[in-house]
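The complex appears here without one of its protein chains, the remainder shown in place.
Should a chain be cited, it is by its letter among A and B, assigned in written order, with residues numbered from 1 in that chain.
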Amino acid sequence: MSMTIVPAAARSVPLRPATRRWLLAAVLVVALLLPFVLSDFRTFQLTLILAYAIALFGLNLLMGFNGQISVGHGAFFAVGGYTAAILMMIYGVPYWATVPIAAAVAFLVGFLFGIPALRLEGIYLAMATFSLGVTVPQLLRVRAFEPWTGGVLGIVMDKPEVPFGLPINQDQWLYYFVLAFTCLLFALGYNLTRGRIGRAIVAIRDQPLAAASMGVNIALYKSATFGISAGFTGLAGALATITVAYVSPDSFPILLSISLLVGVVVGGLGSAAGMFFGAAFIVLVPNMAGSVSKALPWAIYGLGVIVIMYVAPLGVGGLAQQVMARLRRPASGHGGGKEQ
Amino acid sequence: MLHILKKLTPALALAALVASQGPAGAQAPGVSDTEIKIGQTMAYSGPASSYGVIGKAEAAYFDMVNDNGGINGRKINLISLDDGYSPPKTVELTRQLVEQDGVAFIFQSLGTPPSTAVQKYLNQKGVPQLFIASGAGKWNNPEEFPWSTGWQPTYPTESAVFGKHILQTNPDAKVAVLYQNDDLGRDYRKGLVDAFGDRFEDIVVGEATFEASDPTVDSQIVSLQASGADTLVLAGLPRPVAQAIRKAYDIGWKPTLYLPSGSSSVSSVLTPAGLDKSVGAVTVGFLKDPTDAQWADDEEYKAYAEWMDKYYPDGDKAEFLNAFGYAAAATLVKVLEMAGDDLSRENIMKQVESLDDVAVPMLLPGVTVSVSPENHSPIRKMRTMRFNGEKWEIFGDLIEG
Partner (left out) sequence: MYELFHQILTGLSQGGIYGGLALGLVMVYRTTHHVNFAQGEFAMFSTFLALTLIQAGFSYWSAFFLTIAISFAGGMAVERIVIRPFHQASALTLVCVFMGLLMVTNATAGWLFGYTMQPFPSPFSDAFALGGFIPAHEAGTILLVALMLLLIYLFFRFTWLGLAMRATAENGESSALVGINVGAMLALGWGLATGIGAVAGMMAAPIVFVDPNMMSGVLVYAFAAALLGGIDNPWGAAISGFIVGVVENIAGAYLVGTELKLTLALAIIVGVLLIRPRGIWGRSFVTRV
C-alpha cells in the first residue's frame, strides 16, 4: 500500500518565471473586475467557490503533498464556520477578525486529531476522519453547548457592511474580502510546499522510513501538516459562513466532507490551480445535475468520481499538466502520469 | 481601463435604479399574461430526501391546474430545486431563484434550518416566503418577518394539545417524552412545558433524546420504561416513532401513546410498527390520511386518487406527504385566484393575509386555513384522533391551537 501518486506540481515543467508572473497578474486583474461584469448572484456564487477553493487547497496539502487521507474535512470547515459565527454574534468580534481566529482554532483541533495518525496507514486515517465527519454535526447539536452554538437552529448572522464608503454593494465587498484571503493563502501554501518544510512533507509521503532515518521528525510533521490543512479548511469555513450569513449543524453533513474529497480529486492531487476548478465543480455540478434529473444527481456525481479516478487519477489539474509536460518534452517518456 | 469604466458606469447606474425602485411595482417578477413563475427549494437528496415527494406532488398538482387552463389564463411554472437540506445550498439556490430565474415568490420550501437561512434575505427583498414546509413556531412572527408564513399546525401547538388532553383524561399521569434532538423534537417538548406549566417536573417522569440518524431508539425506550411512566409522547420522524411503538410493545410496556401528526400515517408508520401494537394511540390531525379506509368514499379523496392516477402515476397514493403537497398546492391556488390580475408581491401577500376560514381539499372536516396580518400560522385547527387498530377515529371537538 505504498503511496505512489506523484504530485503534479512537482513533476510538471514550470513555466518561465516571467511568463508565470504575467499570467498571474492577468488572472488577478480579471478576478478584480469580475464583480462588475457579473450579477450579484453570480458574484455571491463566485465568492463561495473561492472559499471552497481554499478549503480544497487545505485538504490537498494533506492528500496531495503529504499522502494522508481525510474523508472528514467537513468537520474542520464546521469548526471554522462556528468559530466565526460565535465570535461575531455572541462576543461582538468584527467579522474580519474572526477569520484568523477560526483558522487557529481549526489548526489546533486538526493538530490534536492528527496525533492518532502518527503511526498509521491511510486506510485507518480514512476511517477515523470519516467518523469524525459524521460525528461533528451531532456534537454541534449537544444541548450543553447551546448558549454558544444556538443548538439545532444555528446562528443567523449579520451580513458585513461595505466599509470606507466604497461605491460597491455587500456582495461585491464580500467577494473582494474573500479574494484577498484566497490570494494570501494560496501564496502562503505555495511557499510552504516549496520550502524546507514542504520538502520534508513530500519526503514523508514518498519515503517515510528514509525520511525518518534522515532526521525528519515524522510524527511532528504529520500532525503539523494535518493541523495546517485543517487550519486552511477552517478558515475557508469561516469565510463561507460569513458569506452565507447563517450556520447550523445541517450545514455540514457528511456529504460536505465527501464533496471536498471529490473536489480535490477532480481538481488534481498536488495541483494548486486545479483547486479552483474543483471548487467550481462541487458548487455548480450538483445544481446542474439537479436540473437534469430529480432523482439521480448523486449517482451521476459518484460515477463521475470513479471514472475520473480511472482515466485521470491526478484530476483535471494533473491531466492538464501532464499534457503540457508531454508537449514540452515529447521524447523523454517521462511526462507524468500514474507511476504505479 | 477606459473600456472597463464604460462597462462599469451603466452597471452602477442600473444598481442605483433598482435600489431606489425597491420591491414595489406593478406585477411581481416572473408574472406575465401567460405565466406565474414560482420557486422552491426541496430535499430530493440527502438526509431529508423522504420529504422530496412533497415537491413532486405540488408540481403534479400545478400540472393539473395548468391543464384546466391555469389561473386567470396564467399557467403556474414551479421551479423546484434540490438543496439536499443543506442551508448554504438553500441560500445559493434561493438567490438563484429570486435574482436569476426571477420568480414571483418562494412556495413551500422545505425545512426549518434551510428556511431560517433565507428568511432574512427574502424579507429584506420583500419576496413572499409562503407556506414554509416546516412546523416550527417561529414562522408566525409577522412583526419581524412580514413576508414569511408557515402552513401546517406548529409543533408546539400540537404537543400543547396533547398536554391538555393528558391533564383532562388522566390528571395523575406519569409522562415519558422521547424526542428527536432537532427543531421538531425541541419544539414539541416546548409545547408540553407550556401545557404542564409548573407541574412539568412532577408530571414528566422520564425524558430521552435521540438523533435522527441513530439506527434505533431501543435503548431509550428501555430507559423510559424504567421511569415508570404510563404515558409516552413521541416526537420524531416516522422511522424512530415506528421503532418506539414496536419496541415498547415488545418489551411489554403499554403506555398511552401520543404521536405527532407528521408521523401518524397508517401505512408508513403504524403498519411498520404493527397495527396491533398501535391500538389506542392518540394523535392530532389536520389532513385526511389517504391510507385510512374511512375516506375511501369521500369526494375529496376520490378527486385526490383520480389526480394521482392521472398526473402522478409513479407516486404512492398511500403516502401521507402526497396529500400534504396536494393540499398545500391547493391553498396556493386559492390565493392566486383571489389575487386576480393584480399579481404584485404586495397584493399576493395581502391575499394570503385575507385567507379567512378557507376550505382546502383533503383537510379534515372542519379544519380550514386562516391568515391575518397578526397571525401567520395558517392551519391552527386540528382534530384529536385515536387509533382503533384499523383507522384513526376522530373524537372530541375541533381544537383551535
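Definition applied: a contact is a pair of C-beta atoms (placed from the backbone, for glycine too) under 8 Å apart; a residue touches a chain by one contact, two chains touch by 3 or more.
Small disclaimer: the values here were computed from a predicted structure and weren't measured.
J.: Any idea which of A:Val27, A:Ile90, A:Leu139 or A:Leu220 touches the chain not displayed?
T.: Here the residue in touch with the unshown chain is A:Leu139.
J.: May I ask which residue of B:Glu35, B:Asp101 or B:Glu211 touches the chain that does not appear here?
T.: Result: among the candidates, B:Glu211 touches the missing chain.
J.: Can you say which of A:Phe41, A:Phe186, A:Phe252 or A:Tyr301 touches the chain missing from this structure?
T.: Within the whole complex, the residue contacting the unshown chain is A:Tyr301.
J.: Using the touch rule from the top, list residues of subunit A that touch the missing partner.
T.: That gives, for subunit A, the contact residues 1-5, 63, 67, 69, 71, 113, 115-116, 119-124, 126-128, 130-132, 134-135, 138-139, 141-143, 209, 254, 258, 261-262, 265, 269, 295-299, 301-306, 309-310, 313, 338, 340.
J.: Considering the whole complex rather than only what is displayed, give the residues of subunit B touching the chain that is not shown.
T.: Residues of subunit B in touch with the missing chain: 45, 47, 49-50, 52-53, 181, 208-211, 213-216, 218-220, 222-223, 225-226, 238-239, 242-243, 247, 250-252, 268, 271-272, 316, 319.
Following the convention adopted for this analysis, only the chains that are shown with their structure count from here on.
J.: Taking the mean of the C-alpha atoms as each chain's centre, how many Å separate subunit A from subunit B?
T.: The answer is 36 Å.
J.: Can you list the subunit B residues touching subunit A in their complex?
T.: 4, 7-8, 11-12, 15, 44-47, 52, 55-56, 80-82, 84-89, 91-93, 95-96, 99-100, 111-114, 116-117, 119-121, 138, 181-183, 186, 211, 213
J.: Provide the residue numbers of subunit A that touch subunit B in the complex, in ascending order.
T.: Subunit A residues touching subunit B: 33, 36-37, 39-42, 44-45, 48, 138, 141, 143, 151-154, 156, 167, 169, 240, 244-251, 253, 255-256, 283, 286-287, 290-291, 294-295, 297-298.
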